[in-house]
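All protein chains of the complex are present and in place, except for one that has been dropped.
And then chain A:
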Amino acid sequence: MNLHPSTRFHPLARLLHWLMAVLILTMLFVGVSMVADLSPRHPWLVSLHKAIGLALLVLVVLRIATRLRYATPPLPSDLPRLQQWAAKASHLLLYGLMLGMPLIGWGMQSAGGYPLPWQLPAIAPHDLRLYALLRALHGWLAYLLFATVLVHIAAALVHGFVRRDGVLRSMWPGR
């Protein structure tokens, strides 16, 4: 089916979406399991978490630039006002968390006095109280991010398989 371009996200936006989707889900599972793990997997999971976190930080900056550069397809006009608002609010929340989580992780490692991987500079002073705050934020916002991702996936599936209104297709890979 040859859709009008404005009904689909830009290919770069779709590529970034799916790449980050896989990485964010991986990241959430790695993060929540590594803190409760003391097996030989633990150090490996921590290294993986830091590497994916840094990759996601680079990707989200690219993604925000892509979002600002290319127009996004409009939501279906028959979508109730409340759902339109919920869609916009949840996307704003997702962007905020995608940008905030890696920065909080980086800041938290800095505040904890931990050496940073790849000789990255500290972005916060070594301060135990600040570390405690950022560590708590990192955990609670991870749960919020996971909950938002669940709602996002559920909404996408309802759009694609129940409402069948083209919203899922707008982000689907391929032509």
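List of remarks:
Note that a residue touches a chain if its C-beta (ideal position, glycine included) is under 8 Å from a C-beta of that chain, and two chains touch if they have at least 3 such contacts; residues count from 1.
Going forward, contacts and distances are computed from a predicted model.
UniProt records the chain missing from this view under the protein name "Catalase-related peroxidase", selected from "Carbohydrate ABC transporter membrane protein 1, CUT1 family", "Acetyl-CoA acetyltransferase", "Putrescine-binding periplasmic protein" or "Catalase-related peroxidase". When you scan A:H17, A:H91 or A:R163 for touch with the missing chain, the hit is A:R163. Residue positions on chain A in contact with the hidden chain: 28-29, 32-33, 35-43, 46, 112-115, 119, 126-129, 131-133, 135-136, 146, 150, 153-154, 157-158, 161-166, in rising order.
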